[in-house]
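Only one protein chain is missing; all other protein chains are in place.
Chains: A and B, in written order; residue numbering restarts at 1 for each.
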Amino acid sequence: MSSLYFDNNATTMVDPEVLQSMKDCWDCQLGNPSSNHSFGRKAHRLVEEARIKVANAVGALPKEVFFTSSGSESNNWFVNGMAKVNPDAKFFYGATEHPCISKPMQQLQNIGIFSGVIPVKTSGEIDETFFKKINKNDINIVSLMYVNNESGVIHDLKKIKENLGNNVLLHSDAVQALGKIELAFNDLDIDAISISSHKVNGPQGVAALIIKNGLDIEPLIYGGGQESGLRSGTENIASIVGFGKACELTKEKLKKTTYLKELRDFFEKNIKLMNGFIFAETSPRVANTSFFGFPNIDGATLITALDKHGIGIASGSACSSNNKEPSHVLLAMGIEDQQAQSAIRLSLGGQNTKEDVVFLLEKIKLEVNRLLTYTSLMN
Amino acid sequence: MKLPIYMDYSATTPVDKRVAERMIPFITEEFGNPASRSHPYGWTAEKAVEEARRQVADLVNADPKEIVWTSGATESNNLAIKGTAEFYSKDKGKHIITVATEHKAVIDAFRELERIGYEATYLTPEPNGLINIEKFKAAIRPDTVLASVMFVNNEIGVIQDINSLGNICREHNVIFHVDAAQATGKVDINLAELPVDVMSFCAHKTYGPKGIGALYVRRKPRIRLQAQMHGGGHERGMRSGTLATHQIVGMGEAFKIAKEEMHDENKRIKKLHDQLLHGLTEIEEVYVNGDLTHRVPHNLNISFNYVEGESLIMAIKDIAVSSGSACTSASLEPSYVLRALGRSDELAHSSIRFSIGRYTTEEDINHAIDLLKQKVDKLRELSPLWEMFKDGVDLEKVEWAAH
Partner (left out) sequence: MAYSDKVLDHYENPRNVGSLDKNDPNVGTGMVGAPACGDVMKLQIKLGKNGLIEDAKFKTYGCGSAIASSSLVTEMLKGKTLDEAESIKNSAIAEELALPPVKIHCSVLAEDAIKAAINDLKSKK
């Protein structure tokens, strides 16, 4: 298959097998999973089967999987739900976190709870000197993303956990990690992770918070007491079933890592030949992502130009593509405004072929040269 | 006739085939993150989302700009209640009012606000399930910031007088939230005229998919609320999180169909309701729960005295019904809604909620009536309470060896 869609960190195409599993849900009449009749029991069984598949994909127990409506909800829930149980705790989050972690963390300050930032280095990696400087009693609950959505940088959670010690509760937004690197929740020995279906060829509108068995957390959404009382609301059955199927397929996706890395490396080699630069180039990164730019070229302008060729590529996080601010991830890494303004994110999916990438490179070259002519004219 | 017969439409409705068909292209060809503005994949999704927003707004005569997507009615209720209370309490105060017969999502959101320092009044409805307007008015205090009343009750189907309640709220400058999850497609909702500030909706009670809902937030006069989920700033900052395009499209289509068909459909359902009511009330010692006039025809909640509800549901396993709200069906407690109406323990334990809808047939209703007559008879033969009743014993006067 071939595709000019290079924005797979924003959302992915639903896998045909996933779609079929969802169609099956709509075709047979299902009840409310909380109902005791046969329609309800069948719905309940489908939800529990999906829970097992999700648990298997992330190396957790089924009872540690709690379905939510999005990665954003999972992240908001963790922050809000932990703050209710631990009002005296001091919260910290990474400087390059997605807004759905950083904003609820900042909101905590409105209700008198401390939240602070853990800095990153120019490489995008966590600045470990922070752990040496801080008093271990002044840091209680931490959220650090496993894989950055823009730069693709992988945080070494095991090492970070060692640095923090066992008294600190650690959550990780692993939305961009699932399906891209091996995810072993129990082995990582951390307290919670967020994952999302639509980043792994599952449907939108369903995600999960994986909570270590025994961790005390309050709900974000109250009501009928679904999800063991921790997340109320009638279960989104068809989407949950699709998510389960998509998780089952992540094993296959992981086999494509080498393929994607070759494709990405080929892309980056050519970008550099065009005088482009790669952000976080030497850091540990996921195979499908390249965060790049060109001197004196505005990222958003180049993206619009590529769009005319039918190419789907983004400047960074989809959520913030409405605003003209440069990437907060790059600013946190200490990149200058002007260089950050040039950033474009390539995020490959299994459907992208080498021909697609060659076509993309051709069009980038064409448009970069055209845009540079304008810039030189204006100067 | 296909067995078992589904008569639990108030718990959830099947997805209409037309809705599913409309959703599927948005899972495959038209995929794309609606917030990705930089490429056409995203644009198509955004257009579809806005079209669906208009369809939802159309059913309730609102402006599309007043519709905020959520993951369902539970989230809508949580957002409406906590969001407005938190935003307006600084100026108005921390007293909140609701009704004892509300859905758990409303009650539990109120309980959560109580834990953080709010004071709540839970009004008891009249025995017919309706709110006494004078009692409602009397509950309002100078520091009342919010009142929340559901449009149509999920267990007993009664319709509250939202217009009168809303006017009282307006007079006293109280934010008025209405949970309309069970109302869409069943009663006419005209938000251009109804004095309601925030209203919750969901798709899966109106033949749309599960996992998607909406919150109406009035613009004139403008109602503000404190977001409960923060992040990318979707939905004008009121609710962050990537939107599920196919589900939104499904909800839009479901509401469009509801608008087009509800009047004919409700006439048909009213006939079925009357047929069921007449058939079942031929049985001795049955009591309808909830007002018989101010109710939607989709719901019939009946107590079969001297027969325990769960065993009756087991006996009529050919028809899928519930003893009350699906959310509480795991508990052994009798329905808190029926208790709030002042129903005796026996009657509360003996209730069955029949809820019918788009695919219910006359034949289904006849089968249900026959089955109920036969099984109620059988279980009463087994019931010591029935025997005592027949012997003229006053059960109220018996001293029970409670355990």
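Going forward, contacts are C-beta pairs under 8 Å (C-beta built on N, C-alpha and C of every residue); 3 or more make two chains touch, one makes a residue touch a chain.
All of these numbers come straight from a predicted model, not from anything done at the bench.
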Contacts of the hidden chain among displayed chains: B
Residue of B:Val307, B:Val321, B:Leu338 or B:Ile369 in touch with the missing chain, whole complex considered: B:Val307
Per the touch definition above, residue among B:Asn153, B:Thr242 or B:Ser383 touching the missing chain: B:Ser383
Touch residues of chain B, complete complex, unshown partner: 306-308, 310-311, 314, 332, 334, 344-346, 349, 381-387, 395, 400-403
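Going forward, only the chains that are shown with their structure count from here on.
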Gap in Å, rounded to a whole number, between the CA centres of chain B and chain A: 35
Of chain B, residues touching chain A in the complex: 4, 6, 8, 11-12, 14-15, 20, 23-24, 27-28, 31-33, 35-42, 70-75, 77-78, 103-106, 108-109, 111-112, 202, 204, 209-212, 228-234, 240-247, 313, 317, 320-322, 325-330
Contacting residues of chain A [partner chain B, same complex]: 5, 7, 10-14, 16, 19, 22-23, 26-27, 29-32, 34-40, 68-73, 75-76, 80, 98-100, 103-104, 107, 196, 198, 203-206, 220-226, 232-239, 300, 303-304, 307, 310-315, 317-322
